[in-house]
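Left out: one protein chain. Kept in place: all the others.
Up next is chain A:
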Amino acid sequence: MAGALPDGEPVPTDGSLPDDATREVGKNGFAVYVHVPFCASRCGYCDFNTYTAAELGGGASRDEYAETVLAELALAARVIEPGPVGTVFVGGGTPTLLSAGDLGRVLEGIDRTWGLAPGAEVTTEANPESVDPAYLRQLRAAGFTRISLGMQSAADNVLRVLDRKHTAGRAPQAATEAREAGFEHVNLDLIYGTPGESADDFARSLRTVVDAGVDHVSAYALIVEDGTRMAGRMRRGELPYPSDDVAADRYLAAEAALTEAGFGWYEVSNWARPGGECRHNLLYWTGADWWGLGPGAHSHVGGVRWWNVKHPSAYAGRLAAGASPGHARELLTDADRHLEDVMLRVRLREGIPLDRVDATGAAQALADGLLEPDAYERGRLVLTLRGRLLADAVVRDVL
């Protein structure tokens, strides 16, 4: 969830949706996202919707938070009947600042409201320093099936620049603990291109995630968002700006090391061992519907995107008054939906059928070595390694 919310039209007080949207809900799958807007401290690069104060009050405090989310769920239940929930993803913030019991209650509420599909994927994000074996076992018992750990780097100097509180060894250890607690699916997040990170630092991070025995790795180039502490430090010259050329080198290193270790890319920034792909994220990229619970959370149902008010107190206040916490929404046109579909699917390993994109642009991208020739022969647009690094340019060229 990015810093500023987009503009849009107002959301009706009861959160209701146009009939066209509710009619097709769940057609391409249905997911639930839960946003937990709390962190023990804010990292310098982070522009997510998160708050460090535990006691915001009025339903927005950490202790009352699960109840507030369940209130939004009750409102959601009056708006849509989507059928079974394929995946749940709890993100933040730091979801694991809530008790395992609270997270379990929210999950149980979702199951009671719409029903979890058999074999549903249920993920929570966690910071390596905010979990221990007992907590992980409780989560597993509550029905969580997947843990995503924000490791970011195996280099202490990089973690310091990122303001992360854990030390280099903690993330792989937490990953091991998660597997021991019964989590089959564990992800480690990496950030590359941080100022001060050397090629060796990143190589060590890659070795660490490979050795940790996880089945999923996400690796993101550092994005310096406006308004963050890190952006300020760069503006003042205290930190150098990240370089796209360095980021490209790091990406190639990640691809090489992860492929070598048996991972395969399935989205531009995501690698998994066979069967380890995050199904929740795949739903985002393939036009599924989802309801996002929590302040600032985004939802999508049948071509309507909306997003909740950002501040936890405002969010709780709306719900306490029986109103939708929706801040604004947009009704997508067919053209918008097509554009989103191309924009998202081009980034996937399975790509997009060529007949859904501009033929001239695709032919040029193929000639430039940005598309896989074999897939192209079979009528699909699939990015080459170089094409993945220039994915946005390809999207612009084939739209």
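In this text, contacts are C-beta pairs under 8 Å (C-beta built on N, C-alpha and C of every residue); 3 or more make two chains touch, one makes a residue touch a chain; residues count from 1.
Here is the rule we go by: contacts and distances are computed from a predicted model.
> Unshown chain, UniProt name, "Electron transfer flavoprotein subunit beta", "NADH-quinone oxidoreductase subunit N", "Tetratricopeptide repeat protein" or "Elongation factor 4"?
UniProt protein name of the non-displayed chain: "Elongation factor 4".
> Using the definition of touch stated at the top, determine which of A:Phe183, A:Tyr284 or A:Tyr315 touches the missing chain.
A:Tyr284
> Touching the left-out chain: which of A:Tyr65, A:Phe144 or A:Trp307?
Answer from the full complex: A:Trp307 touches the omitted chain.
> Among A:Asp19, A:Glu55, A:Asp200 or A:Asp245, choose the residue that contacts the chain missing from this document, as touch is defined above.
A:Asp245
> Based on the whole complex, identify which of A:Val88, A:Val106 or A:Val268 touches the chain you can't see.
Once the missing chain is taken into account, the touching residue is A:Val268.
> From the listed residues A:Ala297, A:Ala316 or A:Val357, report the one that touches the chain absent from this view.
A:Ala297
> For chain A, enumerate the residues touching the unshown chain of the complex.
Contact residues on chain A toward the absent chain are 1-2, 6, 8, 33, 220-221, 223, 244-245, 247-248, 251, 268-269, 281, 284-285, 290, 292, 296-300, 305, 307, 330, 336, 339-340, 343-344, 347, 368, 370, 388-393, 395-396, 399.
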